[in-house]
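Can you read through this structure? Questions will come right after.
Excluded from the complex is one protein chain; the other protein chains are retained at their positions.
Each chain gets a letter, A, B and C, in the order it is written, and its residues are counted from 1.
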């Protein structure tokens, strides 16, 4: 079953799915259980309470849906909106594109605000649209917090400020797939109505759980939302929450115990420390890219992503060859350039349960691969730049002091 | 994390999720992988080919969807039908009820054929409806092969005969959640258009994969089906099948390797031997029930289910107490009676990777619990009846001869 | 790698190695660690403290040796005795025989007190020998607490009484391999000088750790013991205990974490409850054997073992055929008759992390196998007898009340 064996560990640096910590793999190493026994509701109850912390919400209601990020998107949209509803949505890369595609196929009236790939959402355009929308025809703003294809992080606080400024009631729906548990994310403070992520991203679990959190306003919206939904219907969940049995259909026992372990690790490290660690590893990566003489696909510093760096390579090199080569020679998994930036960028995912030396190993590998494909890199230069920074910035591991 | 520790193994006899074989648990004990590397498509390709065998189809197209049985239902309906389409559906227990509820919420025009809980689908009524439907207003027949709530197995061959007899073009959609890989199931021979199951049932995996198989006719139907769908859209899968990358969104690497191991075990035992084993364990269970002087919820032998037995208990006993007691005293997980039969039946699931002595341990446990709740059972009687049969019927384990 | 696949779980009823609880399997599912980091001594320190509880000692010093029971024996003997030393040892079955063989090969002067296989140690003979030994030429009494080959438990309290009565200073060395953590065992109260067990017995771990506990008197004896020893030398351990690094050579990290989990489970259940559970399962087994009309190899009730029952079968049946058949047809692993009782007895191990329904499944299997080999058993009779008892004796699981 190992079609492609290579010695040593796979260096997994795609921006998801990410490395699962051993503690989580262990927690999931178990037989099935009857989810109708008293044990599973007891576990679920605490999980629902604890998972709110990663959204920084106290008023939100979380749903742990057996699906992927794509399903979580669908859940966010269909539970709060009706066909024909006007949405403002930002196209800035492949994942925002896919979400917009879904929005259109779900028959919403999508007002697409497009930016160059590598730029963040154009919030000036948003401000104009909101300003102009006295009639409140805009029902929701849909925004990807972190565009995984280009390594661009949008400013959610500004979105909220715009809405507040114009006292606009639009729902604020956020794809936090590659941000929650890794970037600064404040659901309550930023007045986010639906936030969502997937288990295989910064939570560092296997794929299979869409984690969605709805504000009271979003829950209220379900009452009038006419979008057809059954599997993704929050009200089915809420019915079972009320009964204390929690599950409208069978959950994955393994993912529940895995989530328990994943949250325990995050809380042990401290969520803010986890976020700081992501910031540290991301900055180290950017310093390496600079040292190699390469450009970040992200066009301005304000949009730099702390979970993924998309690296632009010179036109005479095909970035897919970098990804292929990394995997074939060094057991290093990098992210491909997607769609518009296919062949032009490769991506380094630096999210999830990861530390400094794992990243430096990756950077050392990227350097060698760059050399392989004919880019005139100075071997060691990226690692030197990254470790110059990390050797100052990295704290001692608290439990080991 | 073990809120409810009891010594020894949990005896898991709910009709799903079922026991996962150690081989499968092992296969899933792994880190995430980049699903865009060449390894995952190579694995997927073979899985898609092999999974067809458990449906007994060569012409079908399978989809491995990160969802549950409920999602698989939704996938079957929305990909082949349009809102307002007339469906004939059979209400014979809780799970057919839930599917009908979904059909109605998805805005189909559901022609419900109801039977007493404990009876199979009324195929005479189907025949009349089909005979009367010269205009072919009926677009689909939806039927649960095995109603898990009552232990009733419907006769799918007869459904096909009726449709053929009247040359009716309705799609034939089958919920095989608690049947496929356990009961005799012949997708091609019976002209089934969509068949589906969930990973946590007879395949003996964790929950999280809906396995759906579509006939060429069902695929053709997607072209005109106007139901809104995105996450569940087969065409997104087909697009990626064509590209050879297979996944429109992130799959669970662990479930893919788990499915590989599960199929390997089924093929090693032989699918027909697996089905025969289910027949053997089911018959033993029914003999025990008879020996206890209790009645099978299933009203006629032709409907007896080989994956779950719903046992009717006298009115002076609350069947929930049996389930609670079994769990509290003997670490035995039995199925509750649901909805109409709540409190009246308890259920013994005997599906998945299970053998004779596991079942006999369960039956011995049920006897003691029956005594506990005041039913005048003769201890040992059920085990005696079951083992009298099993001691003749059980073959030697082929690999050990 | 599964040469002999059979569906469902293996029913492991040999008297060791026994079933490993899922919690322990999980705890051991891990990478290696540097045993010289501060983490491993911290873990070891607590383990050494906690492991004393299963011996019921506060004054003893435990050693966790990477070896088997055979090595633990050697450790007990060579650390406390000198070649030529006179030992009184009891031959009552295969394992006492093997220990005596070891004692002789280690050049001790072994005074063997033999009993029929099926009888306990002849303590009257011990009393005479001790009475006669005014000169204290006897340096040690070596006794197997529970002879696994015949299911005979010896009375250790009486041994102590005899020694005390004659104020005899002989060391009291006890093989507790199939007793500790399962039978009533009181190292301090009974004045035992060395007690030992193996990880794969009632502790329910994999094989590989010999757990030895030495009284202060035994430690004192190491100073004069001239037996050659290096790998097994306790003083090497003590040197590292003093330094706080604990390990004279590399321990198995996995077994350390496994032991931690195993002890946690035992303490959660309560050691005395664990022992009571062993008593309950053993009595149920003996009642089944009686119901089958078969005889216990153990000749008197006072010697009945609560961890293993050796069942005598009529001379016209070869007991090996029972063991073979159980494995080939029902995936049931029973113990063979060994040496003198080969072909005459088969053994049911009922020790470790095991519950009522697992045992009843085993007994149902034994019945069917007895029928297979031509013994006129009434199917269900053993299960009936066992469950009549168990349905009264089994308490509710505390954590589930």
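Following the convention adopted for this analysis, a contact is a pair of C-beta atoms (placed from the backbone, for glycine too) under 8 Å apart; a residue touches a chain by one contact, two chains touch by 3 or more.
All values reported here derive from a predicted model rather than from experimental measurement.
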item	value
Shown chains that the omitted chain touches within the full complex	A, B, C
Hidden partner chain, touching residue among C:32, C:167, C:224 or C:392	C:32
Residue of C:67, C:80 or C:146 in touch with the missing chain, whole complex considered	C:67
Residue of A:172, A:327 or A:346 in touch with the missing chain, whole complex considered	A:327
Chain A residues touching the omitted chain (full complex)	2-9, 11, 19, 21-23, 29, 265, 268-269, 274, 277, 327-332, 353-362, 364-365, 367-368, 371-372, 378-381, 383-385, 387-388, 390-391, 394-397, 399-401
Contacts of chain C with the absent chain, listed as residue ranges	1, 3-4, 10, 12, 14, 16-20, 25, 27-39, 42-43, 66-71, 73-74, 83, 102, 105-107, 198, 200, 206-208, 227-233, 248-255, 257, 260-261, 327, 333, 336
For chain B, residues in touch with the removed chain	22, 25-27, 29-31, 38, 400
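Please note the rule applied: only the chains that are shown with their structure count from here on.
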item	value
Chain A-chain C separation of Cα centroids, rounded to whole Å	53
Computed distance of Cα centres, chain B from chain A, in Å	34
Between chain B and chain C, centroid-to-centroid distance (C-alpha), Å	44
Numbers and ranges of chain A residues touching at least 2 other chains	25, 27, 29-31, 38
